[in-house]
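A short write-up of the structure that comes next.
Of the protein chains in this complex, one is absent; all others appear in place.
Chains here go by letter, A and B, matching the order in which they are written, and residues are numbered from 1 within each.
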Amino acid sequence: MFSLSRKDLLALAIFTVVVLTMPVWLAPFGAAYPGLMQKFAIYAIFAIGFNILFGLTGYLSFGHAAFIGVGSYTTVWSFKLLTMDILPAMVLAVVVTGVFALVIGYFSLRRTGIYFSILTLAFAQMSYSLAYSVLTPITNGETGLLLARDDPRYLDALLGAQANVAGLPQPTLLGSSVAGYAGFYLCAVILILTFFLSQKVFASPFGMALRGIKSNQTRMNYTGFNTKPYMLAAFVISGMIAGLAGGLLSITDPLAGAERMRWTESGNVVLMTILGGVGTLFGPVIGAWLIKYFENIFSAINTNMLNTAFSFLPDGVQSFVVTVLSKFVGEGWHLTLGLMFVLIVVFLPGGLVEGFHRFMARLKRRSAAPERVSSVQPAE
Amino acid sequence: MNAFLSQLLNGLDKGGAYALIALGLTLVFGTLGVVNFAHGALFMLGCFCAVTFRYLITLETVTLDPEKLSPWGQPVEVRTPLVQNWFGDFGAVLVDYSVPISILLAIPAMLVIGIAMERGIVKHFYKRSHAEQILVTFGLAIVLQEIVKAFFGANPIPQPIPSDLRGAADIGAWFGMAPHLLTYPWWRLIYLLFSGLVIGGVFAFLQFTTFGMVVRAGMADRETVGLMGIDIDRRFTIVFGLAAVVAGVAGVMYTPLLAPNYHLGMDFLVLSFVVVVVGGMGSLPGAVAAGFLLGILQSFASMTEVKSLIPGIDQVIIYLVAVVILLVRPRGLMGRRGIMEN
Partner (left out) sequence: MANFRTSRRNLLKGAGAGIVALGTPHIFTRNAWANQFCNDPGSGKIVFGFNVPQTGTYAEEGLEQLKGYELAIKHINGEGDGGLLKTMKPLALKGNGVLGRKVDYVTGDTQTNTDAARDGARRMIERDGAIMVTGCVTTGEAVAQQSLCQEMGVIYMSGLTHGNDTTGKDKRRYGFRHFFNGYQSGVAIAPILAAEYGKERRAYHLTADYNWGWTQEESIKNATEALGWETVAAVRTPLGLGDYSQYLTPVLNSGADLLILNHYGHDMVNSLPQAVQFGLRERQANGKNFEIVVPMFSELMAVGAGDAVKGIIGTQNWNWQLDDEGSKTFTKSYGEAYGAPPSQSAHTGYVQAILYADAVERAGTFYPPEVIKALEGFEFDGMGNGQTLYRDTDHQCFKEVLVVRGNESPSSRFDVLNVIGKTPREEVIYDPSIFGGELGPYEPNQC
């Protein structure tokens, strides 16, 4: 059950090393702090889950942010009502999101293509609007659902495990804190497990069936294959992973806001997946990292920092360089992001991973070409 | 009764706007098959055609008066408007009517932008996956937005209604009701009329001209039309340009109702996709019908009577209607089989 092909095993090993050593190799990029690395891990989980649906079946859900939102709210409520331990919170987040995904999936999967996309979008937007307004007693609307010191926490109270810190209680894993780096390693381990899960799904007969649906659902149906349960299963799994990601967002930072469910967030995960490469194992992860990196690091560069960085240049050149560059960082980071989207899709068709493969293949062909010529020559 | 009638008017007015905004998208998306996430940006660019035009005709010469200082310690600026100086009264009229007149600027400008977009980028993506179309058009939309932001800033820039067209029409009185019972702003009536004209024009163009016939044939079976020796690609370029113009003029006329800002396109993007898909892929009449349907239902859903029955209904009505329609009718209102279904 846990066996993998050699190639997959190697990929998993590489992935594990890359993820666990993030604090080291991200440091030169200015991204090696727990807050961002947690987000890297969580959004990678989200994108991997999304890719199981979109990459394998080709069904483009435009409402996955709703699952992140539901997972987040469930987790915070578990902290408020049950216990500050994260295990019940995570389990609840996954289960509740699973049920939610089952309902949405049941209806949305009655349609295909763009009709499916708009159905998922509509469900998610309804969730967002209601969470922001009418459902405020449950979601706390604009200001987001926060913990409070006097929350009941029945389970903790029952076990007499009320933390007696002065401030707000912190989420814990069996008594140990999950703030800062501990939180990152928690997310990292779950990311690796999710990656493993996605490898298993990709290699399984289930995954093959999903691919079959992608290439020709009608033909699958004609061969007497009932695709419905397979699609629904993929949708629910994908939703549950998103719910888990949402739960982790609340675990590492116990606040759940409605904006997490907006269509722009759904769009973000679509972009992450496409940017990295739809249907590839690594693609969504890389896409997620890239977008989060721009959002957090590029946006924080200001002219002050640029001036310091280019202070070695002569005055006139320095101010010119800084003026030009400042259009692309800080308040202009969106411009860089947009340009990157266009350039990547134009020059690396299929996303970063696919583009990389094609590039390598071309290199190989080029280096292989002279050999063939030389092997032909003696025959002349 | 008059509450009902005024909501019906609101619905028609909204519907006209929705239909008009979605019309350009359905040309590109429903017929050329390009998932155009830059459609909202085209609408926004249209709005900024009006802003630019007004900016140009209200250009002023600024001279600094070093004698006097403003409270924030800068020399006071003395401004003299140029156009009014040159043309006198005519200039004043020009400034007053800047919004409708800027349509004349928007048509060529949007046509050029649309064609440039199609020739430059979109053309290469007809045969690529929808996913890649999303990425490239979304990236393009962001770039366009940021360019506008660099020139005009992020704050909304209000555009005035021409002074003759301000105020509200007493529609009730036209039909013998008591005065002031049913009034409606002139500009909204004009927008409704305008959207009707543009929609009708686009229909007529596709229905009654040879060009339109070829395009329709190309939509149905691109390959065959190509094999018949017709340069369908060039026609599609023009369709894309047309879509940009329609989005653009929809934006120009909408500016007095909604002060344009660089982010406006994103707000309308989702809405226009919903309208097009609810209308059904590949169907122009479907999109128009969906626009009006959503507009009217949205208006009625915001009535206090309805809201007290179902709290929060006005928050979700558009999406709720979309869900119901798509679940009841597999291809929206009038969708054609086999477009964007896989």
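By definition in this document, a contact is a pair of C-beta atoms (placed from the backbone, for glycine too) under 8 Å apart; a residue touches a chain by one contact, two chains touch by 3 or more.
Values in this document were obtained by computation on a predicted structure and should not be read as measured data.
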{"item": "Touch partners, limited to displayed chains, of the chain removed from view", "value": "A, B"}
{"item": "Which residue of B:Gly33, B:Pro160 or B:Gly212 touches the chain not shown here", "value": "B:Pro160"}
{"item": "Contact with the hidden chain (one of B:Trp187, B:Phe236, B:Phe273 or B:Phe292)", "value": "B:Trp187"}
{"item": "Chain A, residues in touch with the chain not shown (by the definition above)", "value": "23, 30, 32-36, 39, 129, 132-134, 136, 140-144, 146, 149, 163-168, 170, 172, 175-177, 179-182, 185, 249, 253, 255, 257, 259-260, 295-296, 299-300, 302, 304-305, 330-331, 333-334"}
{"item": "Touch residues of chain B, complete complex, unshown partner", "value": "2-3, 6-7, 9-11, 13-14, 17, 70-74, 77, 149, 153-161, 166-168, 180-181, 183-185, 187-188, 256-259, 261, 263, 267, 298-299, 302-304, 307, 314-315"}
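Convention: only the chains that are shown with their structure count from here on.
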{"item": "Residue numbers on chain B that touch chain A, as the complex places them", "value": "35, 121, 124, 128-132, 134-136, 138-143, 145-147, 150, 266, 270, 273-274, 277-278, 281, 311-312, 315-316, 319-320, 322-323, 326-327, 330-332, 335, 340-342"}
{"item": "Interfacial residue positions of chain A with respect to chain B in the complex", "value": "54, 58, 60, 107, 110-115, 117-119, 121-123, 125-126, 129-130, 132-135, 217, 263-264, 267, 270-271, 273-275, 278, 327, 332, 334-335, 337-342, 344-346, 349-350"}
